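Let me begin by presenting the structure, written as structure tokens, before commenting on it.
Removed: one protein chain of the complex. Kept in place: all other protein chains.
Each chain gets a letter, A, B and C, in the order it is written, and its residues are counted from 1.
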Amino acid sequence: MSENTDRFEIAHLARVELFSPKPQETEDFFTRFLGMYVTQREGQSVYLRGYEDPYQWSLKITESDQAGMGHAALRTSSPEALERRVKSLKDGNVDGRWSEDQFGFGKTFEYHSADGHNLSLVWEAEKYVAPEELRSKILSRPSKKPLSGIPVKRIDHLNLMASNVTSVKNEFERHLGFRTTERVVDGDEEIGAWMSSNILGHEVACMRDMTGGRGKLHHVAFYYGTGQHNMDAAEMFRDYDVQIEAGPDVHGITQGQFLYVFEPGGNRIELFGEAGYLHLDPDAQTKTWQMSDIDTGLAIGGAKLPWETYFTYGTPSPLSLDQHIEQFAHFGPGAEPAAVAEAVEETPIEIDHSRAVAGAPA
Amino acid sequence: MSENTDRFEIAHLARVELFSPKPQETEDFFTRFLGMYVTQREGQSVYLRGYEDPYQWSLKITESDQAGMGHAALRTSSPEALERRVKSLKDGNVDGRWSEDQFGFGKTFEYHSADGHNLSLVWEAEKYVAPEELRSKILSRPSKKPLSGIPVKRIDHLNLMASNVTSVKNEFERHLGFRTTERVVDGDEEIGAWMSSNILGHEVACMRDMTGGRGKLHHVAFYYGTGQHNMDAAEMFRDYDVQIEAGPDVHGITQGQFLYVFEPGGNRIELFGEAGYLHLDPDAQTKTWQMSDIDTGLAIGGAKLPWETYFTYGTPSPLSLDQHIEQFAHFGPGAEPAAVAEAVEETPIEIDHSRAVAGAPA
Amino acid sequence: MSENTDRFEIAHLARVELFSPKPQETEDFFTRFLGMYVTQREGQSVYLRGYEDPYQWSLKITESDQAGMGHAALRTSSPEALERRVKSLKDGNVDGRWSEDQFGFGKTFEYHSADGHNLSLVWEAEKYVAPEELRSKILSRPSKKPLSGIPVKRIDHLNLMASNVTSVKNEFERHLGFRTTERVVDGDEEIGAWMSSNILGHEVACMRDMTGGRGKLHHVAFYYGTGQHNMDAAEMFRDYDVQIEAGPDVHGITQGQFLYVFEPGGNRIELFGEAGYLHLDPDAQTKTWQMSDIDTGLAIGGAKLPWETYFTYGTPSPLSLDQHIEQFAHFGPGAEPAAVAEAVEETPIEIDHSRAVAGAPA
Partner (left out) sequence: MSENTDRFEIAHLARVELFSPKPQETEDFFTRFLGMYVTQREGQSVYLRGYEDPYQWSLKITESDQAGMGHAALRTSSPEALERRVKSLKDGNVDGRWSEDQFGFGKTFEYHSADGHNLSLVWEAEKYVAPEELRSKILSRPSKKPLSGIPVKRIDHLNLMASNVTSVKNEFERHLGFRTTERVVDGDEEIGAWMSSNILGHEVACMRDMTGGRGKLHHVAFYYGTGQHNMDAAEMFRDYDVQIEAGPDVHGITQGQFLYVFEPGGNRIELFGEAGYLHLDPDAQTKTWQMSDIDTGLAIGGAKLPWETYFTYGTPSPLSLDQHIEQFAHFGPGAEPAAVAEAVEETPIEIDHSRAVAGAPA
């Protein structure tokens, strides 16, 4: 092994912007149920943070015609690392542009992933400082755990749906220093990759869009750190009419404790229990799951990830969630390619991002 | 309400006998994985107890051609209560007979449920007294928690599959003083009933056999008391090749935390987490679930109870579990009655119990 | 054993009234932190219930000069049982009187325990029926789990401090049909007793007041049913300045998961995790703890119950909690009897209940 000097240049996923056609209900979802604090309102956007998020915000909700991810930003480990990562991207012909218009963060390099996702790199970040009444006695905690719902600590990771998993993965490995901790292959094709810039199982994952779509969001995950809170959240979502997709259970891949729900705007949100497997061994090999073992990979317990949504629905989606479920009800591992093709034809994914994302790259 | 003087005459489910065509593997399942102690071996049977079971045994495994329930015995609250319950059964034309041949228990009244299940009532029970080295410092605990697997505390409840739920339920209510805490109806038909002789949600439940079969065992449940142990057990079963059917999750019905697996002999076993809803209110009404609300009834989280097994497979089963799953793969809520009938025709449930159950009623 | 026909005549602890010199802060404690619903306000009192309490209220907070217990009421299993229990008390020369002035409950027999605690028996109880927006999809749950704090499900049990444990215990056994599941003896003297009218480890417990006081409240417990929620609550109390006395840990006695805190009015409140050991065996013997084994009895983990409060402080208390801690800082197992006597002399417990408890027996 030659030394990988890029290995820790990305510190972590710092923030994500979600589009929502029902911005007030989406905001309520994150504040009432997940106990996030609102830190700013600006135009058609509201900014939120979990009680252990270190910066001014980790989640921005922006009103839009459709659900989807506005952008996601990774924070580098130093200002120099930011310069080096941008140089690497540019040397690899990944174009982008600098901007500086996000509340609480400084200059940011914005680019598209190989599959078209809006991604950003940033170093300058304003630390959140709690007012006296929100200051916690636990010094590592930037603010008190709120008293509303089952509060998440912080943003955890991002999962991108892509037409080509390998291309997205390669970019993260080559330009951002990520290592791929685990991946799933179907014959020769990579259909899933979990990538990390630190010792977590993944800061970013990428899964194949089984409808052939490009550049969608599969989910954003928020961290509990405690398995029981996934069950507490499921009970809350059941009682308060939030649609549960799957879980609580534990993925074999990453050993992550999952609960998937759809926020009212239509985006899939994961609640993440304990930290999962921590990759302390610096030269561990990537673990490769074959389809023959995928049952354990998807869930250690008895949970089934539903084909009609989990492997086919991302945002933006041309169909509403209900319509999508109806259309994909009989889609599955044994379904005819024809059926898939047909479904894809009916689901064009181009949407106009220009209206909602002020700071998006041209 | 006129006073129900029978309400507490049955104390609890004291013991169950399981038939197994793979008795050694079934025994290993309960000792290695569930930490049960073997207290006796006798003929083709082995007797076991969980570390908080109060008597000599709560589980008897008997070698047999097919899986199934040998018998289940309820202990009464007093010797007088036993006499009164037997009188009530006889007055209701439920025949049975007295026997006294079970290790560690005294005279027992054996009878068949309205659907043909072998049931017993008993008062005399020999308390388990641990040898010095197994004595726990926790005085309510009859023996130390063992160090093997994820040990269950004790037997919890029994779930019977029946062709006619109402008949079975009526017997428990009329003759044994049980109250029905919750039930599920499909139109006018009762398809599930959860019945209790104390404040637990159920000591005995009964579910309709969707194949029309009679007198089968759906499952026996063992108690953890701690939700996390259901997930610990699922992880163990996954790694050690024990087939998980569904869970961990929480039923809306009873609020019971469930994990269903198949022991190597083919019987379904439930691992039961926390105590669920406790029925302290003495004159609470039975809660009735309609099919329109059944999703929440079956699981509060995202778990799906599989139609091809959960609603169709009980023991004894004429088909092996694998065969059953194959045959019932497309069975479901919308399946044609014809398909059901056909399946039933192919699955005669008569088996000869005489060989294995020495003390069974003639 | 001759048959104990009184065994199940008391169903459970239905309600407790707490006095508080800081009624608004006490109310906030139960609503903001423990997620209890306010169902009524009346005079100097407010009535509350947990989301799974079956009646109109389980907790009444009444403004008063001092902390303490206004009264506690046990609900019987039937109207006939109420008559029989009152007759038994009267036959045992325990005087009392009937009243009918508590919101949501019918005629009530009020009496003093052998140590002077205000106790009541009641049958008639109005069931809580949630308005549409609070109705839960989980049918056994009378109302949705609220979104505030770490909500308790319901009232659990009562712990009385007494000058003479045996007298109190005898009354519960003789007149109310309770069985004593566990007790602690110091030589020949009973210093603790845990008593149950169902299969729980205790509906009522009694502990010796080491200062020699009479008729005080040790604590009222509220039920979580989930161990993790005790830790969640501890974290909340720490961050929001509620004084934690001990826990989370698990008592060897009852195997109950405990967390003790002082509500702002000065009363000790226990948060109770899982259900603890369930007494299904109807003729189990009372377990007796000797002082030599008391360490395990008090806590299975490493928690220490502080002598300066746990064994000496009850309400009403002539000293504020802070003063009490200061005075009893050096009190402990090895302290001189003289010191105890002196402490007692300085802490007269007579208070005038007449002002606050309208319905108290003369």
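As a working rule, a contact is a pair of C-beta atoms (placed from the backbone, for glycine too) under 8 Å apart; a residue touches a chain by one contact, two chains touch by 3 or more.
Keep in mind that what you see is a predicted model, and the values were worked out from it rather than measured.
Within the whole complex, the absent chain has one touching residue among B:G50, B:G68, B:G149 or B:G192, and that is B:G149. Set against the missing chain, the residues A:G35, A:P146, A:G213 or A:G252 yield one that touches it, A:G252.
Listed residues B:E235, B:D283 or B:E308: the one in touch with the omitted chain is B:E235. Counting over the whole complex, chain C has residues 227-228, 231, 234-235, 238, 244-250, 252, 259-260, 296, 300-304 touching the chain that is not drawn.
Residues of chain B that touch the chain left out of the display are 32-33, 136-138, 144-145, 147-149, 226, 228-229, 235-236, 238-240.
Those residues of chain A that touch the chain absent from the view are 1, 3-4, 7-8, 11-12, 52, 54-55, 75-81, 127, 137-141, 154, 181-182, 198-201, 225-227, 252-255, 274-275, 277-284, 287-289, 293, 296-297, 300.
Here is the rule we go by: only the chains that are shown with their structure count from here on.
Summarising the inter-chain contacts, the pair of chains with the most C-beta pairs in contact is B-C. Between chain A and chain C the centroid-to-centroid distance comes to 47 Å (mean Cα coordinates, whole Å). Centre-to-centre separation between chain A and chain B, using Cα means, comes to 43 Å.
For chain B, residues that reach two or more other chains under the stated contact definition are 227, 252, 296, 300.
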